[in-house]
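Every protein chain but one is kept in place in this view of the complex.
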Amino acid sequence: MAKQKAKIGVLGASGYTGADAVRLAARHPHIEIAALTANTYAGKHMQEVFPHFFMLDLPKLETWESVDWTKLDAVFCGLPHGTTQEIIAKVVEANPKIKILDMSADFRLRDMATYAEWYGHEHRAPHLQGEAVYGLTEFYRDDIAKARLVACPGCYPTATLLALVPIAKAGLIDTDDIIVDAKSGITGAGRGLKQNTLFSESGEGLSPYSIAKHRHAPEIEQEVAAAAGVPVTLNFTPHLIPMSRGELCTSYVKLAKGKTVDDLRAALEAAYKDEPFVFVAPKGVVPQTQNVRGSNYVQVGVFADRIPGRAIVVSTLDNLVKGSAGQAIQNMNLMLGYPETTGLEQIALFP
Amino acid sequence: MAKQKAKIGVLGASGYTGADAVRLAARHPHIEIAALTANTYAGKHMQEVFPHFFMLDLPKLETWESVDWTKLDAVFCGLPHGTTQEIIAKVVEANPKIKILDMSADFRLRDMATYAEWYGHEHRAPHLQGEAVYGLTEFYRDDIAKARLVACPGCYPTATLLALVPIAKAGLIDTDDIIVDAKSGITGAGRGLKQNTLFSESGEGLSPYSIAKHRHAPEIEQEVAAAAGVPVTLNFTPHLIPMSRGELCTSYVKLAKGKTVDDLRAALEAAYKDEPFVFVAPKGVVPQTQNVRGSNYVQVGVFADRIPGRAIVVSTLDNLVKGSAGQAIQNMNLMLGYPETTGLEQIALFP
Amino acid sequence: MAKQKAKIGVLGASGYTGADAVRLAARHPHIEIAALTANTYAGKHMQEVFPHFFMLDLPKLETWESVDWTKLDAVFCGLPHGTTQEIIAKVVEANPKIKILDMSADFRLRDMATYAEWYGHEHRAPHLQGEAVYGLTEFYRDDIAKARLVACPGCYPTATLLALVPIAKAGLIDTDDIIVDAKSGITGAGRGLKQNTLFSESGEGLSPYSIAKHRHAPEIEQEVAAAAGVPVTLNFTPHLIPMSRGELCTSYVKLAKGKTVDDLRAALEAAYKDEPFVFVAPKGVVPQTQNVRGSNYVQVGVFADRIPGRAIVVSTLDNLVKGSAGQAIQNMNLMLGYPETTGLEQIALFP
Partner (left out) sequence: MAKQKAKIGVLGASGYTGADAVRLAARHPHIEIAALTANTYAGKHMQEVFPHFFMLDLPKLETWESVDWTKLDAVFCGLPHGTTQEIIAKVVEANPKIKILDMSADFRLRDMATYAEWYGHEHRAPHLQGEAVYGLTEFYRDDIAKARLVACPGCYPTATLLALVPIAKAGLIDTDDIIVDAKSGITGAGRGLKQNTLFSESGEGLSPYSIAKHRHAPEIEQEVAAAAGVPVTLNFTPHLIPMSRGELCTSYVKLAKGKTVDDLRAALEAAYKDEPFVFVAPKGVVPQTQNVRGSNYVQVGVFADRIPGRAIVVSTLDNLVKGSAGQAIQNMNLMLGYPETTGLEQIALFP
């Protein structure tokens, strides 16, 4: 570690997840940002695209085709879903040893049929899919450390799975009746120009969207099913909230016969007692997005329902950090042999 | 109607619901604002307390004790919960013919034991409670028209009940398994000084609150039970959203055996086909608070769930208008014999 | 007035100013919305483009070419700058008697060379420019009443001129040294897709823009010069503020020799004492956008500066109402012979 810094690149540095990877990487003590790609903006300075980097000396944006991948140790991929597979395949061809942190959805679904159904086309790099490790650090830490390609989970899956996996695994809940009411800040919709994410449209207002058909649902189901050992279909209903960052999932669960809210709490506390970034809130303390804004931390809370035999699990994170770029850095630390928390201990920015 | 304007007063005109009653009343063609009370601010001009009324010529604020109630035809009551009962009792004593539109929670619960349990003290005017009509206009229109005292529902109950009552009444859902994930703008917390409603605390963030113990839950249960004909315990989980006005409830329901989402839609459409303020959104159209901000309108939408046998009902309104002062004016129109929509047809302020 | 309603059309009904004209017109007692154009959305229902109109029964959107202009009494034009001139010319050709309320900048500048300099092309309908009346109601009321074509002022000019014209006209300030620090909500940038008006970019932040080169500067200068009787060059520095609606201009002026802040106040009070929509705030009361949101009202305040011989004038309005569609309706009322305030007395939506 005392030796040379690892050289990293960011594919798709003009999007929000790419920019947040740059923000964190620029202050990471053991890495050097060696390449930034954004084909639309090739030739520009990063500061022209993201002026909040005015204090940094960064490589110019270039096309991904012009990068010399053999010089890089790792690459973060912030490209849109669907475009990633072929580019990653080419990167790997150019440098088979490179570590890949994919922040898109392209390698998250293990079942190729499910992928095709939800993303509208056959997967274009199934051979790479085979080796991809699902990058939810807390549950796949050992596999991630040995992986070449890590498919970092979506922000909603990260928030939801940290609430549900330990209790599903322990058989504490009825997996036929999981309702996830999810709320996300507007950065979750990306930097692309859409009418509904204009300030004047989404400010001072709130709307559900993609009801019963959001692409993160099958990803969540895949992992809850893996934990529970049975197929799972669950409700996942996202809402767009007038704030930039932050995500909070309110999960309504039915307790398995004879189980109690205290059992849920015990399972979650056991799961996270040594985790550096995931914290179970003390009884009565309600997680809120303000507590994690701009940080890699996650807060989970458990509450009894008024309906007997039911419980509520609340989980919150910053969608661009633990929900994307932060978790990617966390995984990179594992893959390159750095302490897992390096460069990620920034506390939430509140107020 | 062509004759003299009715004289109205507002008790508690220094709060948000009182102010919104003034805003609407000031432009109502058939009424005259004759008295405004706010004991803390007695002697001040309303414009000193709410500067957005600079263009109006309003009576000065006074104590409620100093009002000559015999001169008023109706009074809107925007006092805090608990303080209302005794004051209303005195008002009625002074003028037994006065029409009362109570926007507090004091007369909403028909069961006195439930009241005492949730509000922490015995009811102080049980004789008046007996005559109070629950003021959800769409379901109690005839009783309201004949009432002296109308207990206008809370904002959450209005939003939730407009979603649930018609389908509960028709036996289309399992009333043991109703989950209401509610989201409210911050005016819902009132104008009182609280740390968590400061801009710097509640802006750019989102938090659940009063999980499994919000006072609107028993009120909702009372009315769903009345519709369904059986006792009901339901989940009601409110969240504070960084916007001033607006409320949206996402209700997750289990369909009764053999029933479908189309049955829900048909029941809601039948219930509201002649309603001036409640609209069922066409298939696929998602209600959002932006559509109702500042208006007395309500939008309800119905959606299939991914979990077979389940459905999602989304309802939205402006918490200070249809959720409070607007519905009070709507009820007053009925009680004083004006067309129900008078003074209330303002369209949502968007963007 | 008791007879038939006037038929109006809206050109460019898919933009924010067009939509606000629809919002106000739909509740105007003497007019009927007979045509809505939006070439990009022709064939769609207005509710598909602006879902907050779900409670209205409006004509479908159509192309402007397909409208039968002979059937309309008046048309509101919310098209983008530059495209308006030729379309208006065609409308007038089809129906020479139609009243035109242009909300674009196309007919605001009386000097064709200034127009060409700031808008980048020769004016395409100079003959119409000749007859256009500048639509700042308070200063051009009589001409507006007789006009066929009214060029409604920009939002910034309306706010600034209501602060400056009376005091410039009375010779109370040094017109060589006027500094206008202007702040606008984000609807001022329109509904077009731009990166800087995304919620995630413009929320929780503040930026000056178009420093020393905003197109509203020459329009303001034209009118201040007309009032003062001398050519004027002034500072106009706009800032984008994270709110949807509202505009506030802080104008820093140097008092003419021997003049005082009280003289400014007296001149403004004299100018607006009978105005229905413009109010001078009492001494010490500070105007704020919250007081006028969603309304056609304007609030102006005057303050002494710490620098001797200087004063500060603060003016505020809703950029889409008095700054655009509301003022257009106000002018239409004059042109069609209705009371000037008809349909415009809605009070500010606060909170």
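For reference, chains read A, B and C in written order, and residue numbers begin at 1 within each chain.
Here is the rule we go by: contacts are C-beta pairs under 8 Å (C-beta built on N, C-alpha and C of every residue); 3 or more make two chains touch, one makes a residue touch a chain.
In this text the structure is predicted, and so the values were computed from the model without any measurement.
Participant: Considering the entire complex, write down the shown chains that touch the omitted one.
Facilitator: For the complete complex, the undisplayed chain touches A, B, C.
Participant: Which residue among A:R27, A:K71 or A:K283 touches the omitted chain?
Facilitator: A:R27
Participant: May I ask which residue of C:I8, C:I173 or C:M243 touches the chain that does not appear here?
Facilitator: Going through C:I8, C:I173 or C:M243 one by one, C:M243 is the residue touching the chain not shown.
Participant: Pick from A:T187, A:S207, A:Q222 or A:T237: which residue touches the chain that isn't shown?
Facilitator: Spelled out, the listed residue whose C-beta touches the missing chain is A:T187.
Participant: Which is it among B:S200, B:T260 or B:T341 that touches the chain not included here?
Facilitator: Residue touching the absent chain, from the options given: B:S200.
Participant: Using the touch definition from the top, which of B:Q85, B:S244, B:Q288 or B:Q346 touches the missing chain?
Facilitator: B:S244
Participant: Would you mind spotting which of C:A94, C:A113, C:L193 or C:I211 touches the chain that isn't drawn?
Facilitator: That would be C:I211, which touches the missing chain.
Participant: Even though one chain is hidden, which residues of subunit B still touch it in the full complex?
Facilitator: 16, 185-187, 191, 193-195, 197-204, 242-244
Participant: On subunit C, what residues meet the omitted chain?
Facilitator: The missing chain touches subunit C at positions 176-177, 179, 181, 183, 200-201, 203-209, 211-213, 217, 233-237, 239, 241-246, 248, 250, 252, 286-290, 293, 303-308, 310, 312, 314, 350-351.
Participant: In the full complex, which residues of subunit A touch the absent chain?
Facilitator: Counting over the whole complex, subunit A touches the hidden chain at residues 16, 19, 23, 26-27, 50-56, 187, 203-204, 244-245, 277, 279, 281, 285, 288, 290-294, 297, 299, 320, 345-351.
Simple rule for what comes next: only the chains that are shown with their structure count from here on.
Participant: Between the chains shown, work out who touches whom and classify the graph as line, ring, star, complete or other.
Facilitator: Per interface graph, the chains form a complete graph.
Participant: Taking each chain's centre as the mean position of its Cα atoms, how many Å separate subunit A from subunit B?
Facilitator: From the centre of subunit A to the centre of subunit B is 39 Å.
Participant: Starting from the mean Cα coordinates of subunit B and subunit C, work out the distance between those two points in Å.
Facilitator: 36
Participant: For subunit A, jot down the residues that touch at least 2 other chains.
Facilitator: Those would be 200-201, 203-204, 242-244.
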